[in-house]
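In this view, the complex is presented without one of its protein chains, the others remaining in place.
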Amino acid sequence: MFFGSDNQTGASLQVLEMVNAANKGYAHGYGDDQWTRKAIDSLKEIFECDLEVYFVSTGTASNSLALSCLVKPWESVLCHSHAHIILDESTTPELFTGGARLVPISKGEGKITADNLIEYFKKAGTNFPHNSQARALSITQTSECGLVYTPDEIKELSFVVKQDGIGNGKTNEKESGLKIHMDGARFANALASIGCTPAELSWRSGVDVLSLGATKCGALFAEAVIFFDKKLAEPFIYHRKRTGHLISKTRFIGAQFAGWLQDNHWLALAGNANTQAAQLAKDILSFKELKLTWPVQANELFVIMPANLANSLHEAGAEFYYWYIDALPSNIKLGNGEVIIRLVTSFATEDKHREDFCELIRQYFKSH
Amino acid sequence: MFFGSDNQTGASLQVLEMVNAANKGYAHGYGDDQWTRKAIDSLKEIFECDLEVYFVSTGTASNSLALSCLVKPWESVLCHSHAHIILDESTTPELFTGGARLVPISKGEGKITADNLIEYFKKAGTNFPHNSQARALSITQTSECGLVYTPDEIKELSFVVKQDGIGNGKTNEKESGLKIHMDGARFANALASIGCTPAELSWRSGVDVLSLGATKCGALFAEAVIFFDKKLAEPFIYHRKRTGHLISKTRFIGAQFAGWLQDNHWLALAGNANTQAAQLAKDILSFKELKLTWPVQANELFVIMPANLANSLHEAGAEFYYWYIDALPSNIKLGNGEVIIRLVTSFATEDKHREDFCELIRQYFKSH
Amino acid sequence: MFFGSDNQTGASLQVLEMVNAANKGYAHGYGDDQWTRKAIDSLKEIFECDLEVYFVSTGTASNSLALSCLVKPWESVLCHSHAHIILDESTTPELFTGGARLVPISKGEGKITADNLIEYFKKAGTNFPHNSQARALSITQTSECGLVYTPDEIKELSFVVKQDGIGNGKTNEKESGLKIHMDGARFANALASIGCTPAELSWRSGVDVLSLGATKCGALFAEAVIFFDKKLAEPFIYHRKRTGHLISKTRFIGAQFAGWLQDNHWLALAGNANTQAAQLAKDILSFKELKLTWPVQANELFVIMPANLANSLHEAGAEFYYWYIDALPSNIKLGNGEVIIRLVTSFATEDKHREDFCELIRQYFKSH
Partner (left out) sequence: MFFGSDNQTGASLQVLEMVNAANKGYAHGYGDDQWTRKAIDSLKEIFECDLEVYFVSTGTASNSLALSCLVKPWESVLCHSHAHIILDESTTPELFTGGARLVPISKGEGKITADNLIEYFKKAGTNFPHNSQARALSITQTSECGLVYTPDEIKELSFVVKQDGIGNGKTNEKESGLKIHMDGARFANALASIGCTPAELSWRSGVDVLSLGATKCGALFAEAVIFFDKKLAEPFIYHRKRTGHLISKTRFIGAQFAGWLQDNHWLALAGNANTQAAQLAKDILSFKELKLTWPVQANELFVIMPANLANSLHEAGAEFYYWYIDALPSNIKLGNGEVIIRLVTSFATEDKHREDFCELIRQYFKSH
């Protein structure tokens, strides 16, 4: 019953086999090898465009390296108040960007809305160099609440930050408006959920840089920073090297991506996680005492339950985390003695895991 | 009619004369001189305690150098949503602290409250090293809304962040709780307004480091970073040097402070600014069409007026800034066509300046 | 004929098998797993002491993260003029330490000597905070010239930097003297060469922190930062997280180390590389036209040869790099048309690779 995070699993067999295959013989270091090239070619084909892509070993590195190419040290990045980059990645964004600032612009909703952006720009100071100016927007797919940004929603955000959707000319001050970064640690889950093309969920909707994560969805450690706007990538190799993220035997990350992407394997993995999450949501809602705070659109569930039940589940060996109280949407309040927990399913979640978990809940309610 | 900022004035004559006096003869560089010593001695006497103090030339440097001694690069500083350090000092705090984060914790009120802090700590993550941990609180005296934190209010904040006023043990995790920094760019105005002792308004109420500004209140450029907790000052000289803020001819900053502090000159200067502000507030309220958003407690006024009037005043040569709309307290809304402007009086403001300004308003309303 | 670098090989089978084994089932992330614990236990046993150890994925990260715990942003690290950290790791040390400086203190010798250190301290300024003060020494094992620092040599360096071997008290200014970091990217090769214990080659000789590399010697990507002085490790987890080097599925690095260390596998791997290098040195010296610049003590050879031969070898598919001319010892000069190349053998080098390489040389000299 490992619902703590999708990083509690290992790698899928197809990914691991590719790593084993890549181990044979010699290869050049630092990305000049056939496995890395294969991964790059797959990504170009899947995203239906030319692109620049670089591989690193962690999501934190992937996100902050992407941001380091989008803003100057005196500029800012807009993000959700519960964005992983602002809550769970220490001050990596500050370090990698040379000191740029993260500005949280939403509260009480699971995703950033166009209104959040418009409100921000209305009040934002424009007295440079005193005020730090926003030059990038970072959104998380799926969001930290497990919600999927649809292509239309992304386009709406893009319209505001890139094409002066505010109507006061502010965003266009330096021609190009803000750049959009997508933290795609669970991009595969979003894609499997919504069923559109990868291109539609990224560059066709306005995303400039995508941090595509394979680690949470079946790899050992494999993350790709994909630049759809290739000019933005120019300083990337310098940032990656000086943060210690240039892997000498890059072929082993290339191989993971090659295995992960082959024959839509990544979508199958994500699909299983999503299906299990959907079924778990049904299971949960079959208990009248439990509530879900958000619709379950991918592989994360946020459940409101009695603290005693949560304790009891933990004691029985179930793995999950308590969640930030202020992540609750404004129309939902925790009752007395209630907590909010997060459950994450993965490519490896099986029916049995769910059933064991629900059986524990059942027993708890029977005896309370 | 220079109400744009108190930095639009020059220096008071007493301050300038001391600079001229200090120019005679030779002196050691870097603070080893009689003028600097005199300033230090005055501060110890005035604050009734031993202390470490260092002089720099700007308020931005003073604030961020203070913070650089309070937090590590992976930690955070709590501050007001409209704090000068977060809105008007670019990303200096991030640079000088090596990448620490500013976390805005209030909205819609002119000062940080104990409740703001308690709410923050309730929701703050404690999953280190993933979450950046708050290790300092920075408050501004007078606040960015021109309000004065009373000693009791400071003590209340201090109780929360230093002595576990939350009751859950969180703030005491590493023994000592958070450190408190006070941005005292207008400390003199607060002091002149409230009438307590400098000690009472700082260390006796829990302030660990005070950025005491003389520039806005009668100096050329003279700022002091005062450590009441001397141990915190240990790395200061290294931070100051490597940010280029060690002045070779420090005697000229020492002299400014010596002149400024002598015979309570600083309080007289601040007192004039406050008196003029209080009178200007009365003048303003004599126009039924105008409103003040906050009580005028020191030398800043925030006036709601028709945009057309503001334009007309600007055109007539009056100097002032438009203010952040979201600084408005929640119970006040701007009417259609209204704006909010900030007026700042200074040590040099004279009755005539106010009268000329009000005459312009009078004429405007006569003809509209 | 891949003699370009030992990172052109894959992983040894024993290492890879452990990764495959670790893939089974669930595990906690971030190092709280049985494989990581197994690796830690092995290291404690092998180094015969308690220690703090952290795993990362690259040598560049390992080195600079180690240094980030040894110096403050305004201090310096002494190193060899050809140290990997100063020549080949971009400005990672500067970034991770918050801006500390690398000071090269040797020239024309393959290792740092006590005299280099003594000369440095004689001339080093002590006018703080103006002068940046050296607080750490970093040495590379084996050195960038393929030479092994013996325990006695390390002790001699340690005596100078830690116990006032200069005799003027300078190094002891702040009690503890300098800390010693060892870049052990090829520590295994040094150990296999010299035959002493791991403890003798590290903490017993004065090393405080060892960056132990497995990547070059049989792992996929696995580096360990080992703190023998555990107090120094305190900030490590924060530095690692905020540089994006906390691997979520750490078990896969733990597993690599577990496999690598088991049954002295690491020394067997390093031993093969060393043996092949020694044999290759003999092969090379059998050509009277070729010279070695340094004795071959581990798995690197530096060969002086005609540029035309080097070109011809490259064209025939042999892999190797040209080396820095100024790395030459002062008693050796390049002749006209000569170049210096580096050959690196690895755990996977076979007799056939050497023989093919030498056959190319033979053919070249036959036809020239």
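All chains are identified by letter, namely A, B and C, in their written order; residue positions are counted from 1 within each chain.
Following the convention adopted for this analysis, contacts are C-beta pairs under 8 Å (C-beta built on N, C-alpha and C of every residue); 3 or more make two chains touch, one makes a residue touch a chain.
Model, not experiment: these values are computed from the prediction.
Can you tell me which of C:30, C:55 or C:74 touches the chain that was removed from the display?
Here the residue in touch with the unshown chain is C:74.
Of the residues B:101, B:162, B:204 or B:242, which one touches the chain left out of the display?
The single option touching the absent chain is B:242.
Thinking of the whole complex, not just what is shown, which of B:18, B:40, B:56 or B:160 touches the missing chain?
Here the residue in touch with the unshown chain is B:56.
Touching residues of chain A against the unshown chain: what are they?
Residues 72-74, 98-99, 128-130, 235, 237-242, 246 of chain A touch the chain that is not shown.
Applying the definition given at the start, please give the residues of chain B touching the unseen chain.
2, 4-5, 7-11, 16, 19-20, 22-29, 56-62, 64-65, 89-92, 95-96, 215-216, 220-221, 238, 241-249, 251-252, 319, 348
Residues on chain C that touch the omitted chain in the whole complex?
Residues touching the hidden chain, for chain C, are 73-75, 87-91, 94-95, 99-102, 122-123, 125, 127, 129-132, 324-326.
We take it that only the chains that are shown with their structure count from here on.
Using the touch definition from the top, how many steps at minimum link chain A to chain C?
1
Of all chains present, which has the mean Cα position farthest from that of chain C?
B
Distance from the CA centroid of chain A to that of chain C, rounded to the nearest Å?
It comes to 36 Å between the two C-alpha centres.
Between chain B and chain C, tell me the centre distance in angstrom, where each centre is the average of that chain's C-alpha atoms.
Using C-alpha averages as centres, the distance is 51 Å.
Using Cα averages as centroids, what's the distance between chain A and chain B in whole Å?
40
Can you pull out the residues of chain B that are in contact with at least two other chains?
Each of 73-74, 99, 129-130 in chain B touches at least two other chains.
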